[in-house]
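Excluded from the complex is one protein chain; the other protein chains are retained at their positions.
Per-chain numbering from 1; labels A and B assigned in written order.
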Amino acid sequence: MAAVVKGVLKSVRERGVLGFFRELRDEGYLNCLADGNLLQTKIHNIGATVVGVDKFGNKYYEKLGDTQYGRHRWVEYASKGRYNASQVPAEWHGWLHFITDRTGDELRLLRPNKYGLDHKENFSGEGDEYIYHSKGHSLNPGQRDWTRYQPWQPTKT
Amino acid sequence: MGLGLLASRALRSTRAFSPLNPRNVRTIVSTPELQKPEAAAAVAQPEADLPKRTPVAGARVHLPNPEDAIEVFVDGYPVKIPKGMTVLQACELAGVDIPRFCYHNRLSIAGNCRMCLVEVEKSPKPVASCAMPALPGMKIKTDTPLAKKAREGVMEFLLMNHPLDCPICDQGGECDLQDQSMAFGSDRGRFTEMKRSVVDKNLGPLVKTVMTRCIQCTRCVRFATEVAGVQDLGMLGRGSGEEIGTYVEKLMTSELSGNVIDICPVGALTSKPFAFKARNWELKGTETIDVTDAVGSNIRIDSRGPEVMRILPRLNEDINEEWISDKTRFCYDGLKRQRLNDPMIRGADGRFKAVSWRDALAVVAEAMHQVKPEEIVGVAGKLSDAESMMSLKDFLNRMGSNNVWCEGNGVHTNADLRSSYLLNSSISGLENADVFLLVGTQPRVEAAMVNARIQKAVRATHAKVGYVGPASEFNYDHQHLGTGPETLKEIAEGRHPFCSALKNAKNPAIIVGAGIFERNDKDAVFSVVEAIAKQGNVIRPDWNGFNVLLLNAAQAASLDLGLVPESDNSIESAKVVYLMGADDVNLETLPNDAFVVYQGHHGDRGVYRANVILPAAAFSEKEGTYENTEGCAQQTLPAVPTVGDARDDWKIIRALSEVAGARLPYDTLGAIRSRMRIVAPNLLHMDEREPATFSASLKPECNEKMSTSPFGTAVENFYMTDAITRASKIMAQCSALLSKQ
């Protein structure tokens, strides 16, 4: 605890009070008050080693030793407000889920240059573009011109 | 915390020893005993008292000669089979379903997928069961570790170059590869190289190809060669570069091409009109029959909600085996277009106006009462079911007219002898024929399934085919004997070289096209054909080779029900014409002041002369009896609801009879059927072929002279023959691209 207080004081001394609060906000400490999940992560982070940071800014932590097996790797998402698991790029996924011991930075180098696409998070359910409306749903663009049958038009005679 | 720590320590300590644990060794075989099949096999398995198993899919065996039977043991269970059966067939009889891709019981054996490997005792290697004849006393083992490992290995090889695009593949859900990899495959593969890709081929408007998915089972190549009779497809290249194709850019010009979609075990060949429309598990199947030609192919209509999504064949060994023609399979989009959904009356300005059923029926009844009874004419259309034809005939009879007939039956129709309008050898019986004489018929376009049988006979036994009629395309070897009745006369008088072939034949078959019904000298033509039949000994107690190939689904039933016009020139003197779905009847000679009622489901040729339109149900929407060209009564069942205000045909006529004051005595389908039982009891024997009892020799002598005009073509365009197919966009596309000019 003393170390934490010492760190806070050091930071305040370096950046000033305003700067300190800005950093607190950016690092998501203020969100912690409302978001228990993030708070848990922050508490976990104490004493853990940062294994890598991906290009989106997600931080990957590992803590061996007195951590329960299977809970010793985790990610702190770059976005503190709106985060979800699809923000983890493919190269880090394997490390994070204990599929491989190679970190994402190592695996990134193997990505083929020719056709490897950049990782994109899953936007399902956000915005018109990403919502699937089944056939028959009034918002499905196909619904408007779908008819069960096309009647014969007598005017054509 | 303490507990978690303890747990994690305990876990980690086991992890430290993990390399010693054989379970952590990653191998392709997930079950440990499969890693050493030989060792596992060495452990003698006790011969268990096996419960009796039932054959796969009701497979039956017919032992013609009990001495020829041999006994083999499948997984220890003895099974008696005739000589010459393969190991796979023996396993099927024993109730073991062997996985397979290339083997298809209607095609020749290729033996190239290797999926059907089984273990045979004393055989050093697993054997491909589809190509291995069963030998007496063979001990076949289908679920030993060796067989399982062999299948797993084959599966891995097959999946090596198969793309992982099941989510976007139309075969998904009904894919043999998918199912069998779930059942017999491994949970992982060891292939890490690049997958092969193949250029897609253009096979026309019906078959979509994604050739990268192909597993080279060559079923489509064999189907095209053996069943469809068009040698278009082939296996090109070798090794990993092997691909199915036509080499030169060529559309598949077979009328059975849609069947390659069904036989393709993967998604390489799929239906183009059905592409990305629905998944097979969303569809409701209705087992019904097809009405686009007179064969009455058994089909399954797959529908989703109120929409027909696709049509698939159903197995019927006697009629269509398991194939259907392209017209049957792809006409379904015609069911959604040009539909009549409201009763309509043509006003004084010549325009149609939608009215209520009550008004429409009142107008029709009034028009009928204003004319003399014999001036009322009723014409049943190509797609009419027996029930509605029965009610139409009963209704007009009650109104005092007997001028009712079915289109396509021509003038002075003879409905007295069933043998003179049925395919007496039966469709499956044609396989036994060794000489065919086709008179004025092009079975390839008139009845593709009958043509497939003839092709089968030609291919299997090198049966001879003689053809009299206009120049036409055949997909088997044939002799074009002549174009018209003179050639027939030559054959009848024994002056033609083909006579010797007919005389020497064991089972000669003469097939007369129903297009001849429309000729004025039809009786003369028939008597000449009968003379030929007499000479060639075509009609015997054990073999009746005198056949008439009908054109339309309604024809046989209408003749059974006696829909024969009283006078030959009824149309010329008609005042009220009741068209029940009849579009191809010639109305040019109809007087201008005649009142025309059109009852049907499509706004096709018939409606343009109509004064009143009564909307009716199409074959996919009603229950009705149809008799096919060989005399087999079958039933359609409603797959989807009717459109708009349309009603079943018989219900409309029943309602009209009440309005017209000549009430028909039946209110249900069952009541009509009991009425039909009096007229034509064979129509109630569903799915049974009722052969004709009296032969055509009872016919009175005909003294007419044959005209010399050559025979015509009855079906100009295979893809567009009736109201449904003419409304279909797919059929229009096909006839534009595929029909030969």
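In the analysis below, a residue touches a chain if its C-beta (ideal position, glycine included) is under 8 Å from a C-beta of that chain, and two chains touch if they have at least 3 such contacts.
Here is the rule we go by: contacts and distances are computed from a predicted model.
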According to its UniProt entry, is the unseen chain "Release factor glutamine methyltransferase", "NADH dehydrogenase [ubiquinone] flavoprotein 2, mitochondrial", "GTP-binding protein" or "Ras and Rab interactor 2"?
"NADH dehydrogenase [ubiquinone] flavoprotein 2, mitochondrial"
Contacting the left-out chain: of A:Val4, A:Val17, A:Ala34 or A:Leu110, that is A:Leu110
Using the touch definition from the top, which of B:Leu135, B:Ala183, B:Leu236 or B:Ala460 touches the missing chain?
B:Leu236
Taking the full complex into account, find the residue in B:Leu164, B:Val199 or B:Ala471 that is in contact with the omitted chain.
B:Val199
Selected residue (touches chain absent from view) among B:Glu67, B:Glu249 or B:Asp349:
B:Glu249
Take the complete complex as the reference. Which residues in chain B touch the chain that isn't displayed?
192-194, 196, 199, 201, 231-238, 240-241, 243, 245-249
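Assume only the chains that are shown with their structure count from here on.
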In whole angstrom, the CA-centroid distance of chain A from chain B equals 55
Partner chain B, residues of chain A touching it in the complex
66-70, 148-155, 157
Per the contact definition, I'd like the list of chain B residues that touch chain A in the complex.
4-5, 7-8, 11-12, 15, 306-307, 335-342, 344, 350-353, 602-603, 607-608, 643-644
